[in-house]
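Part of the complex only, each chain left as placed.
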Amino acid sequence: MGVVDREFEKLEAAFQAKVEAEQRIEPKDWMPEKYRQTLIRQMSQHAHSEVVGMLPEGNWLTRAPSLKRKAILMAKIQDEGGHGLYLYSATETLGISRDQMFDQLHSGKAKYSSIFNYPTLNWADIGAIGWLVDGAAITNQIALCRCSYGPYARAMIRICKEESFHQRQGYEIMMTMAQGTEEQRDMAQDALNRWWWPTLMMFGPNDSNSAHSAQSMQWKIKRQSNDELRQKFVDATVPQAEFLNLRIPDDQLKWNEDRGHYDFGEIDWEEFRNVVKGNGLCNRERLQARVDAHEGGRWVREAALAHARKQEARKAAAAA
Amino acid sequence: MTDKDMLFDYLLRLGDNSLILGQRLAEWCGHAPMLEEDLALTNIGLDLLGQARMFLSYAGEVEGNGRDEDRLAYFRDTKDWRNLLLLEQPNGDFAMTMARQFFFDSFQYLQFEALSNSTDERLAGIAAKSLKETTYHRRHSTDWIIRLGDGTDESHERMQRAIEALWGYLPEMFDMDAVDEAMVVDGIGADVAALRPEWDEYVNGVLTEATLTRPEDSWSVRGSREGKHSEHLGYILAEMQFLPRAYPDAKW
């Protein structure tokens, strides 16, 4: 074993000790390359998801059914853009630029949450996204507030606050729809039918099949397993659906007194893989929308840069 | 037209301007040239939507027929809309959107300044609040006019094309009809014709800094004060009003 290897082992041990002592890792601290890479993958995916997630909701912004709902939705989408910005910045602390992350997204190398490959087909979908999708996201994110990487943990704390606000707004839309006309009720049920299973898939594969999980748990990037978080979400959400008098589309769903949890049916992982692979209704539209925005905006960014350079040159000339 | 009718119409103009421009900005959502602009455009859109809600609610109260902001926003067809033709024009590219915004912001800034001295206290209050927002909007769009005008060759060309394409929609902003005159006489409304010199001065200054050429006054169109719109408004309304029209009994 050479000097470099020994040095590396020492650094790694110190890193792991710090993680286990629940101290936060900060950008300038030494960290294993795989830890950095894992965080870049996960954080940039998270950032991309915020930005791509603007699209399915943006789809109803021009058609929101009241001015108040339009304002709430617009503010929500704006928050998501803000989260995206915030997460891109946090990820940049790991030594990757926003442009590099965009390139990875646009080339398909980086992913975004597959939930956004489903279309929003009626107004209740906006409620369902807030209630279910944001609800699932929060369940994940609360765990991430204690993530070992400082900038990520702090971003999560800030984001969680706004997300729980969004979740309440989404639930309120569902409530209004569920208590509305028969047609509105049908929309609410239809939305729940379409979003329920994809939402459960957001927590990732079952623990028995989760490749990255063990290492992420050891590094305390992840604090709870996929299945634990999924169970937590189901337990919290089922009573909410009952309160709305809506039916969760799962015949096997029932309270298990022994476990103190709801049992629920098998997830159709084949569908999950199918959508990830590109067979969701909106995979192409979503990515294309981002690529078009980026490519279509190139001349604007170039102009802004060119103008800034001219300004500086003028300032320099004036000072000389 | 009674005084009440005139005030109602006047408030509709103000509300519809903010609402239709806000709706156009909403179309950008998720498609802006950079994430920061997605935030800025939704931010401005939100301000405009808020202004629209205040003006339309007030209009509904003045009318006294039980129409609230949503009834006014979702159940009027083209000929009953009073927004300026400029504001219903398509987004086009980012230069077009910013040119439209700049021309309107710099007008609206002066109008709200005047209206914040209105003898109608409620109107004055809305105007004062909106003036603060519009101060930021105007700064934002002014910055982009300068950046794009004095940026690259491409951005300069696009911006010049944009201001030319919109130029003929601008005189309408300064038109005064009987309603405007009556509102001025009552100390309620703004004398928009009188705002033109100051607007010209501001706009000329920005165009010069942006190295852009002020277009000739070669054409102009008008009609919005009588509900004569371009063909674009119908499509905006069909999309915007779909849900309340399709489910008239629903509450949302």
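Letters A and B mark the chains as written, and numbering starts fresh at 1 in each.
By definition in this document, a residue touches a chain if its C-beta (ideal position, glycine included) is under 8 Å from a C-beta of that chain, and two chains touch if they have at least 3 such contacts.
On a predicted model such as this, the values are computed, not experimentally measured, just so you know.
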**Full-file chain stoichiometry, since only one instance of each kind is pictured** = A x2, B x2
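Note that only the chains that are shown with their structure count from here on.
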**Message:** Quick check: how many Å separate the C-alpha centres of subunit A and subunit B?
**Reply:** 35
**Asked** Which part of subunit A faces subunit B closely enough to touch in the complex?
**Response** 51, 54-55, 58, 61-71, 74-75, 77-78, 81-82, 84-85, 88, 123, 176, 180-181, 183-184, 289, 292-293, 296-304, 306-307, 310
**Item:** Partner subunit A, residues of subunit B touching it in the complex
**Value:** 19, 23, 26-27, 29-39, 42-43, 45-46, 49-50, 52-53, 56, 69-70, 73-74, 93-94, 146-148, 150-152, 154-155, 158, 239-240, 242-244, 247, 249-252
